[in-house]
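Every protein chain but one is kept in place in this view of the complex.
Our next item is chain A:
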Amino acid sequence: MKQDRQYSDIPGTYVFDPHHSMQGYQLNMFCMSLNNPDNRDKFRQDEVAYLDGFPLTPEQRQAVLTRDWLGLLQLGGNIYYTFKLAIFDRRSMQYVGGAMSGVTEQEFTDMMITGGRAVEGNLYTSEEK
């Protein structure tokens, strides 16, 4: 598989490429299962028991249980799938965005209202502050 990828120097970005997709398939399919209201009820009743139905790695399982939003991406999660877990928790995209970037929901919301995260310093890992 292609290893040398031009996008690997974009800071703070987990590209959902073939490698990532293979790594995260089961994790993302667990997240997908939460589209179904019956599954949401089962997960609400007993998260650990529900997760037994999905062959996740111990690290992925832990990241789900602790809501480690950045860890979920690093373990193969795709944001559109992992956000289903946030929907389950009634969390906003601003909450999750803040959790992944180390600020509170309000700080993240305020950053967006003032124009979003700056371009300068965020295009190449080599220019990260």
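Everything that follows uses one rule, which is that contacts are C-beta pairs under 8 Å (C-beta built on N, C-alpha and C of every residue); 3 or more make two chains touch, one makes a residue touch a chain; residues count from 1.
Methods note: contacts and distances are computed from a predicted model.
> Looking at UniProt, which of "Putative hemin transport system permease protein HrtB", "Gas vesicle protein", "ATPase" or "Protocatechuate 3,4-dioxygenase" names the chain that isn't shown?
Of the names offered in "Putative hemin transport system permease protein HrtB", "Gas vesicle protein", "ATPase" or "Protocatechuate 3,4-dioxygenase", the one UniProt assigns to the missing chain is "Protocatechuate 3,4-dioxygenase".
> Could you please point out the chain A residues that touch the chain left off the display?
6-7, 10-18, 20-21, 25, 28-29, 31-32, 34-37, 40, 70, 73, 78-81, 83-84, 87-88, 93-94, 96-97, 100-102, 108, 111-113, 115-117, 119, 122-124
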